[in-house]
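Yeah, one chain of the complex is gone here, protein chain that is, but the others are all in their spots.
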Amino acid sequence: MKNLLKLRNVRRVAQVFFFALFLFFVFVTDLRYLKGYPVSLFLELDPLVSFATAITTHTIYMGLMWSLLLILPTLLFGRIFCNWICPYGILHHFTGWLLGKRRAEERERIEANRYKKLYSLKYVILIAMIAAAVGGTLQIGWLDPICLFHRSMSTVILPMINLFFPSSIYVRQYFHVGAWAIGFILLFLVGMNVVIPRFFCRVLCPLGAFLGTLSTATLWRIDRDPDKCVDCDLCLKNCEGASDPHTQLRKSECFVCFNCIEDCPEDALSFKFMPSLQREVTAPAVPGRRAFLGTLIGLGFYAFARTSGASDRNYDKKVIRPPGSVEEKDFLDRCIKCDQCIRTCPTNVLQPAVLESGLEGFWTPILNMKLGFCEVNCTLCGEVCPTGAIQRISIEEKTGTGPFDKEGPIKLGTAFFDTGRCLPWAMETPCVVCEEVCPVSPKAIFSREVTIIKRDGNPITLRRPYMDPALCIGCGICEHECPVTDEAAIRVTAVGETRSRDRRLLMDGGVTSAVTDLEKRQR
Amino acid sequence: MNARPDSPEPLRKDSVNRRKFLLRLGITGALIAGSGLAARKLWQPSHFVPGFEKVRGAQLRSYALEPDKLLPSLAIAHGTDHEKTVRAAMGALGGMDRFIKHGDVVMIKPNVAFDRPPALAATTHPDALRAVAKLCFEAGARKVIVADNPINSPTGCFFKSGLTAVASDMGLDLLYPETNSFAPLSMDGEILKEWTFFDAPFKHATKVIGLAPCKDHNLCHASMTTKNWYGLLGGRRNQFHQHIHSIVSDFALMMKPTLVILDGMNVLMSNGPTGGRLSDVKPMNTIVAGTDMISVDAYGYEHLLERDLAELTYLHKAHDRGLGNIHWKETLHKEVTV
Partner (left out) sequence: MTRDAEKKYGGGGRKQFVRTRVPVAERVASAVLLVLLAVIALAIRYKGAHFDPNLYAVRTDSLKSTAAAVQGKAGTAPSVAATGIEAAQSPATAVEKPPAAEAAAEGGAEAGTEGGSATVSPVVVKGEPLEISLPGTKPMGDTEFYNSDNLFEKIDGRAPAYQSFNIQGLRCRSFGVNALPGSYVDVYEYRFDNPIDAFGMFALERDPKGGPLDFATDGYSGEMGYFFRQGAVYVQIIASDEKPETLALARAIAQNRMKALPADDKGLAGRRQLPSAGLVPDSVAYVPENAQGLSALKDVFEAKYKFNGAELPFFLMVSTPDDAGKAWKSLQDFCNQFGKSEALPDVNGGKIFRAQIFGKWKVIYVRGGEMGGAYDADDATQAGAFVEKYLRGELK
């Protein structure tokens, strides 16, 4: 028993604990179970998220302060996050163990864990992302492990589980546009552990690179006693970080997994306080020219994407953002593409965008009314958004009731009739489902009765619907419920959204009180 | 075992000296403290509701002079030569030096909303700008700024209307509406409460002169000296049409110029505000200058556009709100012929 109380074993317990916690959070991000659980905790702990958003927004949003809890230990002990806490890292560790060279020759395993120059790529990626952030666009979400893993879970894994075990995750099956790409990327990254152990963590992870940079200042590290060491290289056999513990430890690569300490037959390795600088490689090995190239790529990405105009006047009508979203340029400064909002949305209306909002908006959330609609009294997406791309608005703020009566409701867009496709307008058939489900009072859709002579000569009295743009909140339930399901006869587009001054439809003096009748100055 | 073949120097046991020790401790400590402090400073502990933020804009000061009891506040001059008629009108008001003092920075606001040649009377005529700028310099103005935020492309509008040439000839400061030339403006209008405003030309201005052509307008019936201020607003002005008369009357609240001049030498009688045919233009050979834009517009609508003043809703609104006097005949005015 005494032998079990070792740091390496505690690390294993921690891995199980945090991975299970991550899965728990992912599962519980549902109105039925959410209660008060801090389901975005891993994202809030992620120091790269708070660092990068601090650059783009000059603020640290609400719960992102938690990342200090991780920065402090990292500055002291190194990249403990990567092997103890990071659920994506734990996944790779586990996959590597499962699929890797377990029974293979020791020699192969040792060779696989030697440091390679390729591992400096993650620093170049980090530099590019920070450069883009300095320019004014947040793109860490592509490869940040927590964002990536949350996104993969939300858009691919959970729907897959639900596909094989119906109603285990969702009440009814959820669909996500373009999920196949996210799925294959996940598969690829996880599968690459067969080729290089901890491939993602060593080669691509920008968070690992960030923590590795912070690790430069650590006061503790794995230290090799050269007098005891017999150069057997067995410490490399299970080295997760490929940090060369057998020579000069690369502090920025070490995952503090304690495997090497366990594996050393001579007890030459230990976790020491401020050992000699000469036996370590303190800073990450990033060639200057690569770093420069990374900066250029990052700034270039920002400039090329921004000048393509998707976030300015040439905005796509289908870029309807969740309620509580900040203005588009600020949104692209904040959204880390974690897709937590997509996970929690009770109607499956939130979808990962592809190119609708430009290159910067890849995998950011937009509403697709064919799949769902925005439920009026729901603010779940804002609750789980860690960066404030979707602000944590209250239901009163969303619906414009109570103390927010004067301001009026948040509008996501405006619905427009396509009367050529509408049953009572074009097909002599009664309907007005749209009016029925319109949730505001007075309704934004009103109808007028008309009697026409049908093709067969018989008269029919129909109600024909009309739209009142001053009242429409763009929730999309009309589009969702319209029986013309392939392309609804009433469709919501982004114009009129209240989050953006540029995209207003109606003139209201510059303030947003949608239901206020300006002539009568009353609601 | 000692040195490995590829290590640079012998690896000795720990002998970190005190200085390095403290230095390293200090660096790490500083990093910890620094990140903590930075986080605390940048922390945003509560959310906001996007789109509903209260924007505090600047207020525009008044550029009007104290009303004069003796000198007229409205002058009408008839003549065939642009410069002579402008001079006559200003002379009737008491001369440009009643308004412009030595050292003034004068901001002349023309109407160059469209890229039209001057003959089509859709924009301020270059001869009018030339005459007014000349008078300003004669009165001792240090600098004359010309600026507008057109509907068509700014460079095209200024160029084709002939104003770019005047500006370069006379050394006027032509300011284009650039990305950073705008700032929010607050006012307590009937409709306009807060809007983005072309404020760059006003940064150093001490006097403001509105120089507008006299035009028919499809929506609000006429575009004269009051509607001229539309060109100072930015953002999505295309929403103004939903409440056009209230908003145009709000302009009279927003801007209190030193002087307005209505160029009625050639009037756009139909198909305004863009015009496009010489047949739309009628020579009325009149310049109207005054301190009250409502009075000037009242004269212009009746006598230059030759229409029924009862139609001009925005003017009546502005009068009812006390922003000007629609009954120009009751004010101190003078009519001259060149």
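To keep things simple, chains are lettered A and B as they appear, and every chain counts its residues starting from 1.
Going forward, a residue touches a chain if its C-beta (ideal position, glycine included) is under 8 Å from a C-beta of that chain, and two chains touch if they have at least 3 such contacts.
Because the structure is predicted, anything quoted here is derived from the model rather than measured.
Partner chains of the missing chain, restricted to those shown and counted over the full complex, are A.
The omitted chain makes contact with just one of the residues A:Glu44, A:Asp225, A:Asp263 or A:Glu360: A:Asp263. Only one residue from A:Pro166, A:Gly191 or A:Gly402 touches the chain missing from this view: A:Gly402.
The residue touching the chain not shown here, chosen from A:Arg172, A:Arg289 or A:Arg448, is A:Arg448. For subunit A, the residues touching the absent chain in the complete assembly are 2-3, 5-7, 9-10, 13-14, 17, 21, 28, 31, 34-38, 41, 102-106, 230-234, 237, 261-265, 267, 271, 377, 379, 383, 394-396, 399, 401-403, 405, 435, 441-443, 446-450, 463, 468, 471, 515, 517, 520, 522-523.
Keep in mind that, in the parts below, only the chains that are shown with their structure count from here on.
Taking each chain's centre as the average of its CA atoms, subunit A and subunit B sit 44 Å apart. For subunit B in complex with subunit A, the residues that touch the partner chain are 1-2, 4, 6-7, 9, 11-16, 20-21, 24-25, 27-28, 31-32, 35-36, 38-39, 42-52, 55, 189, 191-196, 235-236, 239-243, 247. Residues 50, 54, 58-62, 65, 67-68, 71-72, 75-76, 214, 217-219, 226-227, 229-231, 247-248, 274-279, 324-327, 330, 382, 388, 391-393, 397, 404, 407, 410, 497-502, 504-507, 509-512, 518 of subunit A touch subunit B in their complex.
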